[in-house]
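Structure provided below as structure tokens; questions to follow.
The excerpt is restricted to a subset of chains, each kept in its original location.
We just call them A, B, C and D in the order they show up, numbering each chain from 1.
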Amino acid sequence: MRAFSLFIFLFLYLPVAVIVVFSFNAAPNMSAFTGLSLRWYAKAFSNPLAIAALTNSIVIALCSAVVSTAIGSAVAIGLMGTSRTTRIVVQSLMMLGLAVPGIVIGLASLVFFSAAFSGAEQAVAMLAGWEQAAKLFSFGRPTVIAAHSLFCTALVVEVISLRLRQLNPSWLEASNDLYAGRGETLWRVVVPFIVPAMVAGGLLSFVLSFDEFIIAFFVSGTKPTLPVYMFASVKRGATPELNAIATSMLTISILVSVVAFSFLRRGQARA
Amino acid sequence: MLQPRMARLLLLPGYALLALTLIGPLITTLVISLGRRAPSGGYETALSIENFASVLSRSTAFLNTVQLSAFGAAICILAAIPVAFFIAKHLKGSVRYTVLFLVVLPFFTSFVARTYAWYFALGGRGLPAVLEWIGLGRFRFLNTDFAVAIGIIYAYLPIAILMLFVAFDRIGDDLLEASNDLGRGKVETFFSVVIPLAMPGLISTYSLLFILLSGEYLIPMLLGGGKVYFIGNAIVDLFLQSRNWPLGSAVAISLMSMMIVVAFLSQIFQRMANRDGRIG
Amino acid sequence: MNDGGGTFRGVTKKFGSFTAVNDLSFEIEAGSFVSIVGPSGCGKTTTLRLIAGFEFPTVGSVFIGGSPVERMEAYERPINMVFQSYALFPHLDVFDNIAYGLRSRRNRRPAAEVKARVNEIIGKMQLSGKEHNRVWELSGGQQQRVALARAIVNNPKILILDEPMAALDKKLRRDVQFELQSLQRELGITFIMVTHDQHEALSLSDRIIVMNRGRIEQIGSPDELYNRPASRFVASFIGDFNLLELEKPAAGGTVDVAGRVLAVPQERAGEGATIAVGFRPDALKLSAAAPGAGGEAWRATITNVIYLGDKVEIKLDCPSSGTLLARADVARLAERRFRVGDTVHLTVEDSDFHHFTK
Amino acid sequence: RPSRALSQELSGTVTLATWPSYQNQANLDSFTEKTGVSVNMAIFGSNEEMMAKMQAGESGFDIIAPSQYAIPLYASGQFIEPLDLSLLPNYDAAAVEPRFVEQGTFDGKTYAVQKNWGTSGFIINTTMVTTPFTSVKDYFDGIRGPYSGYGVALDHPLDTVGFALKYHGYSFNSVDEAELKKAEELLLETKPHLYAVTTDFQPMMSSGDASIAMGWSFNAMQLHRDMPEIQYVIAKEGGEIWCDFYVITRNGPNRAAAYALVNHLLDPANNVLEFEAHGSAISDTRVLALLPPEVQTDPILYPAKELLDPLEFGIAEAMSNPLRNEIMARFKSA
């Protein structure tokens, strides 16, 4: 079993090794490893498109993480106090949000949002008495963040609900007993208790959003995210430059994951 | 515990998010699926269920998807079982969580890049070259079911390991020791105690994997090279290549219906397994 | 003293159609130490929660210090509780746990006062040096003291304790029991404690409330409960007891117990038919020979001899009265060792018999 | 309206939707320096994807770089407008081959200015493909014959279905049902022998996993540069000639800057830099004059006239024809 596990680990890390090794390859393509070089990093980081895409992805992932952590925490806490039916409905919808194929959500969001935008623009124009509807909304980071927040929130709700299941109801009563009302109890007991899960969920959201391709492809408007950029590049013939970008992404993801997991574990130690 | 009024307030942003990013787009999909392809592609309003009838034209892709997903999910689980069991039952303390972390680490790195790395690893200059060099002969892996299966297993193995870890972790060491104590060795114990008790977890893992796999399109696209075609690819092509959105939406809705059925069946099976294997 | 008395008037609490507490009426004197005991599920915790304000009566009223508290939420009552699992806040350190109540919006104290009071109680509870430890780093006994400190720092009128020692091991429990008793004397606060451990209840309380199936069986001092149990239930629940159900309930002046005729004591007369009698294991005397004058005798076979340090427990099988338990000091039996299988004669003084009408 | 737009000062951002590795950053930088307008690029993998996104409601692009066959669809779908050529002084229709100019014209109006052009043909590894290879027939028969398992078809309905039509001697752009039927038969017959159906075949060719691929001239250029044994064949029966354009969208947020940028990129000196970036043929004679002579004689970039003559431009009807798309889908799922 130990040997098999080791084999599985090799399997899991093989492609990662390929990416990392070839990102330092001197050769112009991936047909052979001809020597160490940082040229692809230099090329990647002097490519304004790649840099813009990377920045875009980081900003989107950060915002998705914050938004979904905030909403997810509120939902997870709220679910503690609702009827069984509401809980089941909300949880199923969240699950659906995780399971629906990205291509469907992506295209449908684009169609839905653009219809909603023009509807809203026309409404504003009518109210303001303008002759022609002005362009008020457009696709871009906010739309990607909204769309990513769906599956990120679903994830956060899961993580935080798991944590809340460890919440001892008598802490809430103890707080009441010590003269804190319900709102105060929420703020002084429940929220601090779920902080580790919030951090972990937020960081996981960051990573997932950072990696997401197809939804971002549709709703990112004129500014591609890094996966969108990478995928388009792959389709027109890959260059080793992509390995350099991927290795950089990997490094970012590892750093973020390490932080996420250390928080998760700290949370577990406490509970 | 929590006042219903406050609970409702806290749920509001969640409802808004669901309405905006899930319900709205899903209704849009439904509306599109009832429409008609515009002459130059895209969508025109109409009210017909013709597209759902045309879904049948993608039945090969459906069949392919179901087969490879069912197979891929099974392989994932089979590969994940020893690893998850090893982590859950043979590792202790912080090593355990470190190893678990290492399992999921690749999962949190770029999906496109990892899958593309397999493209190179399985391509002529990768693994086949190594095998040829060893003298095992000339192999070609890329663009086969095998390559797609590898990609799928690779991508979903961490999830499977994670979920099965949770399922195995819940089985107390005392039950395994009790079985040893009653004269059953490790293998016999595994099949007579661990598997029955982990059954609900195995079922839910399998169905989740199946659902996620059947929505997959990137892996077949990159590693299947158009030779392995999933329903997800059919949907992507319908939206992005033929630009026949109504049919794409109809296919997507059919796919989601299948997923819902699978999820539902999984619930039923889990409940049945649960009745036998409830812990405590 | 303070006005920390408590009164229940006809309190019934239902959960759905299940009656957890049934028509409870009692008074708790301010400044006293009251224990509630009873089998699992009899409604002890529910009773405490009715006092603390976590539950509200379905019928009846609860009064604290003379005033009804129907409209008061838990956070408005001058009562604090020590929870069974302590319910310490894991995200706060010892100091902040104790200061929690003094920092609540409703009851906020100036920072300087909080500091002074918390530090004072930390000193009193021998927690000095642990102020900034996380609560999960403390031992069970220390956690228990934090829970106690967190409650009493607020100067409640009533302190409620739900099985405060259930999680402690035997030695530690012994120490904490003594501490608790001293504390209650010192503060003069009303203590209401639920416990599973009859030893604990007997040793700490001024009064004990014995509950069964949501009702009160008896309220009394430890001495009263042990020596004058009002019912068979109380007799068996508090300490060990050999109970002999009568085949025919006797309303007259005497009862016939397996051939032995006992006079019903004066004070029991008129309470109704005697349906059972019994005696404590220590009232049962064993002798190898049939006794002389001054006591009727039963014969029994010894089925078990259990050595308990300073005591010996002997389990007997008596054809006329079933299984009986005898207990004696080792010292007193030293001259003669009883062995499993021996047949012995049993003696119980008339005055050691208890008579029950319920 | 255009003139009103032009009278405004240039500012803000202009967004260009294009293909990967298709623009020279230096030109964009110099544009920004000159005008203060920053340039944003959105990268797409195919004309179809770009169009799908526009059709779904994306309206943030100022300039797009579609191929000729998409232009009538954009124009009839009101996504683009005829160009105001007065705002593009660097564009000289006379310097461009008329057949390319024509492709940018719809309903007699100029909607697009030519960027670069290329051909679709076959890329072969001559060390593996030893028999003479000159035709579409060689492609399909070779794959169904000696090279079974080593052929690649493009994941691109226009070319793949087009070449299958060519095999039978029909028009590359045919939408005739009977003709398409035969093309489909050929494709379905070929599918089991194919190694892949993809646009990302370069690694397969360079690793030797594939030996014959349907492909575009710029792919061939890149492969040939790295591996001289890889060669490009324009089938003698014909095939596709294509041309990419700059088009300014109707609802783009920054039309003034869009005109300025296109004009900037068409400056012959700048256009030379563009060539260095994308490596596809340019037909503007002013630019050709500035290119080194060996470029102009490169057989992949500028094939002989007799090879070019039978080539057809892909047309919009072919791209949007439901049956052709459906055939492609059946071909892929087979």
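Rule of thumb we're sticking to: contacts are C-beta pairs under 8 Å (C-beta built on N, C-alpha and C of every residue); 3 or more make two chains touch, one makes a residue touch a chain.
Please read all numbers here as calculations on a predicted model, not as lab measurements.
Peer 1: Counting the whole structure file, what are the per-label copy numbers?
Peer 2: Whole-complex stoichiometry, label by label: A x1, B x1, C x2, D x1.
Please note the rule applied: only the chains that are shown with their structure count from here on.
Peer 1: Chains in contact with chain B and with chain D: which ones?
Peer 2: Chains touching both chain B and chain D: A.
Peer 1: If I count C-beta pairs in contact for every pair of chains, which pair wins?
Peer 2: Here the largest contact count links A-B.
Peer 1: Mind checking the centre-to-centre distance between chain A and chain B? Centres are C-alpha means, answer in whole Å.
Peer 2: 18
Peer 1: Roughly how many whole angstrom separate the Cα centroids of chain B and chain C?
Peer 2: Spacing between the chain centres: roughly 57 Å.
Peer 1: Using mean CA coordinates as chain centres, what's the chain A-chain D distance in Å?
Peer 2: Chain A and chain D have C-alpha centres separated by 35 Å.
Peer 1: In chain C, what residues contact two or more other chains?
Peer 2: If we look for residues of chain C contacting two or more partner chains, we find none.
Peer 1: Which residues does chain D have that touch at least 2 chains other than itself?
Peer 2: In chain D, residues 46, 52, 56, 200, 203, 206-207 touch at least two other chains, as defined above.
Peer 1: Tell me, which pairs of chains are in touch?
Peer 2: So, checking each combination of chains, I get A-B, A-C, A-D, B-D as the touching pairs.
Peer 1: Quick check: in the complex, which residue numbers of chain A touch chain C?
Peer 2: Interface residues on the chain A side: 168, 170-171, 173-181, 184, 188-189, 192-193, 195, 270-271.
Peer 1: Hey, which residues of chain A end up touching chain B in the complex?
Peer 2: It comes out as residues 1-2, 4-5, 8-9, 11-16, 18-19, 22, 30-32, 70-72, 74-75, 77-82, 86, 90, 93-97, 99-105, 107-109, 111-112, 115-116, 146-147, 149-150, 153, 157, 169, 172, 182-183, 186, 204, 207, 211, 213-214, 227, 230-231, 234, 238, 242-243, 245-246, 249-250, 253-254, 256-258, 261, 265.
Peer 1: Spell out the residues on chain A that touch chain D in their complex, using ranges where they run on.
Peer 2: Answer in residue numbers: 28-31, 47-49, 52, 107, 110-111, 113-115, 117-118, 135, 138-140, 217-218, 221-224, 228-229, 231-239.
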